[in-house]
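Please read the structure below before turning to the comments.
Excluded from the complex is one protein chain; the other protein chains are retained at their positions.
Showing subunit A:
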Amino acid sequence: MIKRTLCFGAILATLFSSSCIKDAPLSPEADIDSFIVDQDDLTGAVFIDEANSRVQLYLTQDAYENGIVPRVVAIPGATVEPANGDTLKFDQVTGAGLTSYKITSQDGKYHKTYTVSVVNIGVWAWDFENWVVQDPSKYMYPIEPDSSVIWSSGNPGIALAGVQKDPKQYPLRDTTEPYHGQYCAVLETRGGTALSSLVGIKLFAGNFFLGVFDSRYGLSNPLASTQFGQPYRGRPKRFRGYYKYQPGPIYQDKAGKQVAGATDSCSIYAVLYGGTTRLDGTNIQTSDRIIAVAKLADASAKSVYTRFDLPFIYLKDVEQQMMLAIVMSSSYKGDQYEGAIGSRLLVDSLQIIHQ
């Protein structure tokens, strides 16, 4: 009998002893925590694009010419090569001199190489002819002739929602129904996924904007992850382009319930605002930093390519440091997860006319 008790005791002891907390694992993460550049050298805040291993810099004329000395800080435990202190020089014309940093994880098993690129929008006009597919999530985004990236969309966020890894499954992609050239952008409102409906998102409006997508807020605050605008100098006068729009058949509210009699409409606007940090989906229409707005009024169905030519309406005078955003959506209330699945907006040949 005592033996039996001992036997059971031994089993229990095994259970508890094997359940002890082990030593902390070495970090497998390899990432940049911050990329610090002298504020005087910047026209816009540095953006670390973790999804695409890219550091995007927005530099002043002086910084282009003289180079910058950034301080690259890796996450705790990880190491950076090359070490800090080197001057980075950029050639404004060819884009040469771009450089990269290699981050190695604390456990030594993982590496991530960041490319530093300088974003410099010379001509504010786009035909959306060059598209690339992001790896590994397989969504598309357009690139500029110099390969820089200035346009973004909600695609990187939708990639987190368990969408099939196929460009056609995402709301923004290219298509061969252009107004001009070979390609244009198509924005299509889509139904949510099983994962997104867990967080109450039953619909993804197609969206497309000048700016960046900050994945950090992709789940916790999706509207804050769409960060609108690129550094701008001057005084924009008009926002022009071509679009075609077909609303989806059934309009639904945030809960996914059909709203009888409602028709979806698209949304196309440009916003000029002051500062060097971006406005986002929570404040792009309401911030007191807004200087001027150009907004498409007639957002109804257009079966053929239709030209728009919108004047910037100024609320206040231009400033030294500004950003300009272009924001488009295939569902007018897409930021509230309302719209019609299947709503389809095509845009091409966009242009900002300066004064």
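We adopt the following convention: contacts are C-beta pairs under 8 Å (C-beta built on N, C-alpha and C of every residue); 3 or more make two chains touch, one makes a residue touch a chain; residues count from 1.
Heads up, the rule we're going with is that contacts and distances are computed from a predicted model.
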Protein name, per the UniProt record, of whichever chain is missing from view ("ABC transporter permease", "Cytochrome C oxidase subunit IV family protein", "Outer membrane protein beta-barrel domain-containing protein" or "Two-component system chemotaxis response regulator CheY"): "Outer membrane protein beta-barrel domain-containing protein"
The listed residue (A:Pro82, A:Pro145 or A:Gly162) that touches the chain absent from the view is A:Gly162
Of A:Arg216, A:Lys237, A:Lys257 or A:Arg307, which residue touches the hidden chain? A:Arg216
Of A:Ala83, A:Val123 or A:Ala194, the one touching the omitted chain in the full complex: A:Ala194
Which residues does subunit A use to touch the chain missing from this display? 1, 4-5, 8, 11-12, 15, 18-25, 27-31, 49-51, 105, 109-112, 136-137, 156, 159-164, 193-195, 198-199, 215-220
